[in-house]
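Note that this complex is displayed minus one protein chain, with the remaining chains in position.
By letter and in written order, the chains are A and B; residue numbering begins at 1 in each of them.
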Amino acid sequence: MMHAKGWLLAGCLLLLLPGPVFSAGEEAPTIPRETVCLQCHGGMEGRLGAPVGLWKQSIHRQNGISCHDCHGGDPTDFAMAMSPERGFRGAPEKAEIPAFCGRCHIGVKDDYLASKHGRALGKGGPQCVTCHGNHAVVKASPDLINDKDCTRCHSFERAARIKAALTDTDRIISGLERDLADLRRLGIAVKKMRGEVFAKRNEFHRLFHTVDVNKVHQGTAAVQKSLGEVATEVAGIRSDLSQRKLWGGIAIVLLLVAGGLCLLLRRTYHDEEGKG
Amino acid sequence: MLKRAVDWLDVRLGVRELWQENTSGYLVPRNINAWYSLGTVLLALFGLQFLTGILLLIHYVPDTEKAFGSVETIVNAVPYGWLIRNLHAVGSNLIVVVLLLHMLSVLFMGSYKRPRELTWLSGFILFNLGLGLCLTGYLLPWSQLSFWATTVATDAAGAVPVIGPKLVEFLRGAPSVGAPTLGRFFALHVVVLPGALMGLVGFHLFCVRRCGISVPPFGKDAKPARVGTVFDHEKHPGGIPFFPNYTAEEAAMVCFALAVLVAVTFFAPQIFIPLDALEPANPFVTPEHIKPEWYFLWAYQTLKIFPSKLIGLAAQGALMTFLALLPFIDRGEERRPAKRPLFVTCYVLGLLLLIGISIWGRYS
Partner (left out) sequence: MPQNELPSSQRRTFLTVLLAGLGTVLGAMAAWPLLRYLSPRDRGDADTKVTLARDKVPVGGAEFIDFRGRPAVILQPKPGEFVALTAVCTHLGCIVKWVNEKQEFLCPCHGGRFSTSGQVLGGPPPKPLESFNIKLDGDQLVIG
């Protein structure tokens, strides 16, 4: 009889195996559909084909932003894809780049244009792609402010101070984003909190495009306060979750003990069966 | 007081005799094993599904605009709603696991054989009803997963010749999955299928009780059953009373099953609630890598293996029909696995094949 139970348990475990395997997998990003842009340029060599490969690793692709979202044109029509009639814009000149990117990244553009960087635009100053790259745009992070890139134009000393000022907050933001993704995985409604963090993240990113250490310091406090509120809420949910687990654990132990007692009860009968 | 109430009933309905006949007077084989308790485990789990299902029904709204939100409310805002919902979702998966174990043990011990053909047949239909409940229940939260799993599942019916496309539309109540589908799946899930399930469970239990419990075909005393041409309840003289002796073991198994249910519900519900289930249905965006639930993977993959969907569907139909009618096909009296090498070989290979195809389906 004990033998049979062992097998039964093993069977249960075996059958449960495909479950976890099946549900593995990360949050699926929204991948843009195949467009005529990608179909043609994907097969091209050199300068005309390279952007496709670069874009594929970009944050833009992850968020469903495809060629035509920046360059315009008609992604559904081979013949007219690159016609100015359909709004094709092509590649911007260097000095045009902030306006080009700024169509979507409006706040950042404003703060950038007002900054020392922005005022040097067209006079050898940096613009968006100087730091962020063009087609392989990666998720913005403090790593973009580094000795190698900044010293192309000036000393790193001032940039390092800005970096130091934003590192903490950036760490809080990415930590919260991770926490919220974890909570969402458990079915907790985090949409509102996610929206708040996203808004604060934008506000903050916008802030350090001013490249003004004082302004960064001033803005940081307000951003951190709002983030702190979200963090408190997250901590509250977390503590609820561990409370649940505690009770779940107690229930499991009690059920196992009850099962064990039932088996012992069965044994008392078993002993009598032998005699009878 | 209680005694007087029972006395009153006893005088009128003879409840004491009925109780005695079905408990201590109901003898089961002395070497009965833990596998025989899976039916009771299923009864307990189905009972729990009924209870949690009714509770969910209090807050759930079967409307394509509101269904997802109502489930989100249950999980996030209603006190202990998360518990009820997760128990229901995890419970359904656990039921499929136990259904499979129950069937596999009955197959291995040859208990489906004459005179228990009807027990097997009703059990097999119950298994399909269980899967039907899973499939229909799946759509109700109106998530991306619900929507697309139902789209793919109903689409398979399109392979039926001539009437295929009409059949798909009939199943969905519309050209594509939408509000009419939710309406009919809701009715099926909360009324039709549970009703059918309850009725059939009654019949299944009646068969079990009427035929008597089969003797486990193990040990040196095991011998092929002699089945006569007239009805004969299989008695077990010298057996053990069903109650309380064997029910103690059944209670233990129920406790262990509940412990597994609680463990998954509290510690890893995401095993059975994939990410796409947390995204509201969007009829215009198919999620990437959409896969059916683990217990439908084999069916999903067979449809892909065969060159045409029709052949795949026919193969599935043939397999299910073969299994349903197994006791009428396999009519030998021998039940001891050691004396049935051909059967055991097919059993093991068939099982490995199904697991293999499912894993293949998962990773293809």
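Basically, a contact is a pair of C-beta atoms (placed from the backbone, for glycine too) under 8 Å apart; a residue touches a chain by one contact, two chains touch by 3 or more.
Every value quoted in this text rests on a predicted model; they were computed, and no experiment measured them.
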{"item": "Sole residue of A:52, A:159 or A:255 that reaches the chain not shown, by the stated touch rule", "value": "A:255"}
{"item": "Where the missing chain touches chain B, by residue", "value": "55, 58, 78-81, 83-84"}
{"item": "Residues of chain A (touch criterion as defined above) contacting the omitted chain", "value": "247, 250-251, 254-255, 257-258, 261-262, 264-265, 267-269, 271-272"}
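Keep in mind that, in the parts below, only the chains that are shown with their structure count from here on.
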{"item": "Chain A-facing residues of chain B, complex", "value": "30, 33-35, 72, 75-76, 82-83, 86, 93, 97, 100-101, 104, 240, 244-246, 248-249, 251-256, 258-260, 262-263, 265-276, 278, 285, 287-289, 291, 293-294, 297, 355, 358-359, 362"}
{"item": "Touching residues on chain A, where the partner in the complex is chain B", "value": "1, 4-5, 8, 11-12, 15-16, 18-23, 25-28, 30-31, 184-189, 244-245, 247-249, 251-252, 255-256, 258-260, 262-263, 265-266, 269-270, 273"}
